[in-house]
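The structure is given below, and queries will be raised subsequently.
Yeah, one chain of the complex is gone here, protein chain that is, but the others are all in their spots.
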Amino acid sequence: MRSDLYRTMRTIRRFEEQVVELVNANEIAGVTHEYIGQEAVATGVCAALRPDDVITSTHRGHGHVIAKGAEVRRMLAELLGRTTGLNRARGGSMHIADVSLGIYGANGIVAAGAPIAAGAAWAGREAGSDRVAVVFFGDGAVNQGVLHETMNMAGIWKLPLLFVCENNGYAVSFAASEATSGSIVGRAAAYDMPAVHVDGMDVEAVQAAAETAVAHARAGDGPSFIECETYRFVGHHTAERTMKLGYRTDEEIERWRERDPLRVLAERMTPDEVAALDGEVERLLAEALAFARESPRPAVADAREYVYASGPLPREGVSA
Amino acid sequence: MRSDLYRTMRTIRRFEEQVVELVNANEIAGVTHEYIGQEAVATGVCAALRPDDVITSTHRGHGHVIAKGAEVRRMLAELLGRTTGLNRARGGSMHIADVSLGIYGANGIVAAGAPIAAGAAWAGREAGSDRVAVVFFGDGAVNQGVLHETMNMAGIWKLPLLFVCENNGYAVSFAASEATSGSIVGRAAAYDMPAVHVDGMDVEAVQAAAETAVAHARAGDGPSFIECETYRFVGHHTAERTMKLGYRTDEEIERWRERDPLRVLAERMTPDEVAALDGEVERLLAEALAFARESPRPAVADAREYVYASGPLPREGVSA
Amino acid sequence: MARMRYQAALARALRDEMTADPSVFILGEDVRASLRGVSRGLVADFGRQRVIDTPISEQAFTGFAMGAALAGHRPVVEFQIPSLLFTAFEPIVNQAQKFRLMTGGQAKVPVTYIVPGSGARRGLAAQHSDHPYALFAQAGVKTVVPATALDAYGLFLSAIRDDDPVVLFAPAAVLGTREEAPEQPEAVPLGDGRVHRAGDDVTVVAIGHLVHDALAVAQELAEDGISVEVWDPRSILPFDWEGLRASVEKTGRLVVFDDTNRTCGLAGEVLATAAEEFPLAAPPRRVTRADAPIPFAVELEEALLPSRAQLAAAVRGVLDREVVR
Partner (left out) sequence: MARMRYQAALARALRDEMTADPSVFILGEDVRASLRGVSRGLVADFGRQRVIDTPISEQAFTGFAMGAALAGHRPVVEFQIPSLLFTAFEPIVNQAQKFRLMTGGQAKVPVTYIVPGSGARRGLAAQHSDHPYALFAQAGVKTVVPATALDAYGLFLSAIRDDDPVVLFAPAAVLGTREEAPEQPEAVPLGDGRVHRAGDDVTVVAIGHLVHDALAVAQELAEDGISVEVWDPRSILPFDWEGLRASVEKTGRLVVFDDTNRTCGLAGEVLATAAEEFPLAAPPRRVTRADAPIPFAVELEEALLPSRAQLAAAVRGVLDREVVR
């Protein structure tokens, strides 16, 4: 449903804009990596998924987590460092997760989610389920060895696994064209899996590709690879603003903004429909922010909690 | 020259047979990984190299080291743990090296030599030389991420680097056919480099492929990949004998022995030529063994030497 | 009671636990053929789905195990040689170990990493002779180093059952040792030290294969009237500080016998904690591996490893000395 796709994309966009404001206002600590411009990828792929499917995400993870169904207010609470946050204020942006929804976490390490998703994909099949797993990663991750190791394992074991490459043209400041020998889909195809290239600014195109890949996986035919050509409209992270890295031109950004995935989809809908959804998203976010701000901060006395599932608390930095 | 190729292969073969005996007699400590059956690969590739070219080798390194020109008697002295050994008894089989001949070492870690060779290839070009570097590795190494990272770097920087895959069908007990999704040359080709498959039991075929790749690299046209189909006639290492791993049949071994690279080449030569070279090799090895056995063992007082090139000796295990 | 071989004890533990719990499986290089003996015979009984040969892709198969664990399994990951832990360092210490904290307790990550043959073993040279358990303790990963067959059985069982990542180092030097064992050996809890020999004069903390050497030295010193208590922490993290305190409170003297590099090794940690927290009648001592990679030649290898003679000298040394002020 277009309205669902649009609602999700709009939620991601407005969530990210809200987050940037909160980071700049020091209400959110650290840095965050915005998904602005890439909404169609997470939205299109997750539209092809079931609740019991598993995803692993990246440092740029908010979009995937929203699209897979996490509660926005608990996400915002997490980023504000509140105990009502998805991760009880222990994770923040780079580790945000909702394991109960099959969201095995954003990840601070490029490509590290790939083998984790492979393990989940294997486990699903072992359990007799036809559920699938998806690993999201960027163009930069295509040069991480562990991704290749995982593609090979997925190939030989015919794992129900989707590799979704979000090619936004850059790894921080380094252009994918300069970083990558050969083509991205060519690499995946070498592992003997279906590998396609889609317009990552068109959520319906992404969804269609994902549905094909998911069906392939559910049927027991193994992994697939989807390269989504996309773009981030803002800096690598919230701190880039002040950095003047100068690796791309304003014109390039403008050119891509014309293909804003929200606009692309909105043009296929009625203005009223869009306006109603926009309003709905504003209310959701306003409510989420209020919820997050009212939520309690963690107790310092609990700082060593949740390190181990069993066994003693870790030692403190001073003797008792 | 066929006689040179034969001499090298025969030297490797007899060296390895000698080593097995010495390991079994406990004159060589630890385990060694024999190159028996694969002689044509190292010999053919190194025949295409100059003394100033660089190689990195594997756990199964004796063949590469001999073919690149190391002194056999100093190799044997190394394996016997003598100070006249190439590595002054510090390295042994798995780390045997002669940096002065561009032999940047055997390696205990699968695929670890790849990026080292890449760095050497880059440095050669920086120095204004047309020298090349070669990384040898097995079929098992093709599933190590670092090899892929290196192939990509070699591709984008057009490094004068040869990837030589010795596909002997197994990584210890695990069959390459089961371990590998897609084809090995297909993976290399995905990085946009020439990738060929050659009969690794025919030294002249290997040499021809290597010469093409070396010329390509010296001309500044970047890396190439050669997959050599070969076989090891003996166990993964000297200790396998006692292990009964049962991953391959005697018939399979026999089938491959019929393609023994020494026999394949000898059939292109006169029996007299072959006999003369065989005699020469026996003398060389007898002399080498005598040299090694007469050489001194290292002084225990020097056990902490050679750890740092500058700076203090490392601390001992007890306080002074 | 029969004498159980250490390596067989590991295999027995895995078999028992795979029998008891269908979520347990093993993966790693050559585990079907069982190059290292831990998975001997298992593929015949449990099939290839639970005894998984992996490509030479340590980073990926280590991460894979974590994903399977999050999805409800209890994977055992076998590393053929200790330095492969370096290749898989990131997925262990940065992913599996931190996941629970990072998610605020949403999940557990019950993976066991086993290295059947850690430490030096005469002639395997620098890249195959590490015994890197202190690195994992530094990184907060639960770490066990069983010294005997019974402990190998019991700690492996507990590691598999534990809800957190655990690294088990089986020292190469003890794989062939045997110990009296009951019909059905038991789990040994993590974090529980073992007094191998009671004594009054000096506490010797020994780890892994060095326990056996420490017992020999204790025996030898007993002939000179020196009463050594040989205490094995068995798990490095969590560490049984209370058990050690009890021993040191009795003896007042401490020597640690540890086959990790000296700097920032386990012995250093034990000395530091003891110096801070325990009553010591004399400065403590440690006998460790030198701070150097292991050279190939066996005499050089030996020269860098902690020895019985060094331990005996250190024990005599702490008896001679009082705390200086």
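For clarity, chains are labelled A, B and C in written order, and residue numbers in each chain start from 1.
To be clear about the criterion, a contact is a pair of C-beta atoms (placed from the backbone, for glycine too) under 8 Å apart; a residue touches a chain by one contact, two chains touch by 3 or more.
It should be emphasised that the depicted structure is a prediction, and the values quoted were computed from it without experimental measurement.
Residue B:Ala118 is the one among B:Ala40, B:Ala118 or B:Ala217 that touches the chain missing from this view.
Contact with the chain not shown here comes from a single listed residue; of B:Thr11, B:Asn152 or B:Ser295, that residue is B:Asn152. Of the candidate positions C:Ser34, C:Gln97, C:Ser118 or C:Gln310, contact with the hidden chain is made by C:Gln97.
Only one of A:Thr43, A:Thr56 or A:Thr180 touches the chain withheld from this view, namely A:Thr180. Within the set A:Gly102, A:Gly140 or A:Gly200, the residue that contacts the chain not displayed is A:Gly140. Touching residues on subunit B toward the chain that is not drawn are 54, 56, 85-91, 95, 97-100, 104-105, 107, 109, 112, 114-124, 126-127, 133, 145-146, 149-150, 152-153, 156, 305-312, 314, 319. Interface residues of subunit A facing the missing partner chain: 28-31, 78, 81, 87, 89-95, 107-111, 140-141, 143-145, 171-174, 178-180, 243, 245-247, 297-298, 300, 302-304, 306-307, 314-319.
On the side of subunit C, the interface with the absent chain consists of residues 83, 86-87, 89-90, 93-94, 97-98, 101-102, 125-127, 130, 132, 134-135, 137-140, 237, 239, 252, 260-261, 263-277, 279-281, 283-286, 291-293, 295-296, 322-325, using the contact rule stated above.
The rule is short, and it goes like this: only the chains that are shown with their structure count from here on.
Put simply, the C-alpha centre of subunit B and that of subunit C have 35 angstrom between them. Spacing of subunit A relative to subunit B, judged by their CA centroids, is 44 angstrom. Separating the CA-averaged centres of subunit A and subunit C is a span of 39 Å. Among the residues of subunit A, those in touch with two or more other chains are 145-146, 149, 152, 156.
Residues of subunit C in contact with two or more other chains: 55, 57, 59-60.
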